[in-house]
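All protein chains of the complex are present and in place, except for one that has been dropped.
This part shows subunit A:
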Amino acid sequence: MLSNSALHLQQICRCLQAASLGGRTTPAVVSGLHTSPAWLKQRGIVFKHRPSFRWAEEQAGLADIPYTTEALPQVRTGGRGPFGRIWLKHVSGGLRLPTFWVDLVRNGLDNTGEPLVEEVFYLHKNFWRRHLIALVGNGERKRWIIAGAEMQVGDFTTSHPRQFIPDVPVANPKPGDAYPIGALPVGSTISCVEQKPGEGAKLAVEGGTSATYVRALPDGKALVVTPSKQEMIVSQHCTVMVGQVSGSAREKFKSFNEKRRYGIKQRSGFRQKKGDRFGRRIKFYTPRFDCTAPYPVNYDIRSYLYTWPGEGGWSKPLPRFVADYSSFPRYRWNQQYIKNRQDAF
């Protein structure tokens, strides 16, 4: 926190700049702003972090909990945002069924250099996912992972570390195992591809999907074609799963009620004439996307200057799907269970 004199000075500077730009120094009127870019343009409005799913998780009390294999309740906002008004349309209702926290970092960020051998205990079909999730365990730890198409109960799956890139690619990688892309032969079917090493699986994660490892590029890069036929350049250290993801691709909803069960509320039914803006669009293939390039620095002078003292720009927390397996606590504290047991003492 800044001292009083610094506060005074900053306020003076802000007011002068505001006067020069003809702007206001008090928080702006907040209406009709439903997108993050719109919020970024508004001066003086500061959130602890970007208004995103993280806010909804904090409201539900599921933001900072240790990893658990138990069933967790869904974060339900009803489409409402931080102001109590609708932020996303057509979100309402749905069955009150739980979800499971799936670990998308397959090799568990284990830096010991040894492969991680895990046994598959159970293959589970969750209502909210089209693919199966597998309960696997090693030592004293258990976790959920996305199951491959040929995974069976009782199998042993191996997750190789990111440094494992031999000179000769692996000949017949077992489906369901996890390797870095550089260790696999060209042309192999892969899934659960990371865009950046250690960030978690992002591409080819849905049921029945798979990507292809097309070519090895110089400087430790690889060319991958995603299920939507998009070409991507990723690092050869990105972990992938061999084979196709289990489950089937998305089918058309059979009935109106089935959509409501998934929390999709109907539109108004007002028919709009299909013209230039409305209607189906033909998607053109975008050029190759280079994931190895550094993130573009979005340095907005206005958002930096017009923040209240003591709070600097956006704070970007670690994405929730990254579970640091090696730093998992060995134990799982069930707070409610401990409370019930305290009554015994």
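As a convention for this text, a contact is a pair of C-beta atoms (placed from the backbone, for glycine too) under 8 Å apart; a residue touches a chain by one contact, two chains touch by 3 or more; residues count from 1.
Operating definition for what follows: contacts and distances are computed from a predicted model.
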Legend entry - Per UniProt, the name of the complex member that is left out, chosen from "Large ribosomal subunit protein mL37", "Exostosin GT47 domain-containing protein", "glutathione transferase" or "Transmembrane channel-like protein": "Large ribosomal subunit protein mL37"
Legend entry - Options A:Phe53, A:Phe121, A:Phe253 or A:Phe289, residue touching the unrepresented chain: A:Phe121
Inset, instruction - Can you work out which residue in A:Phe156, A:Phe253 or A:Phe289 touches the chain that's missing from view? - result: A:Phe156
Legend entry - Touching residue (missing chain; options A:Lys142, A:Lys202, A:Lys221 or A:His237): A:Lys142
Legend entry - Contact set of subunit A toward the excluded chain (per top definition): 8, 11-12, 15, 18-19, 24-27, 30, 45, 47, 71, 82-84, 95, 97-98, 100, 117-119, 121-122, 124, 126-127, 137-142, 156, 261, 330-334, 337-338, 341-342, 344-345
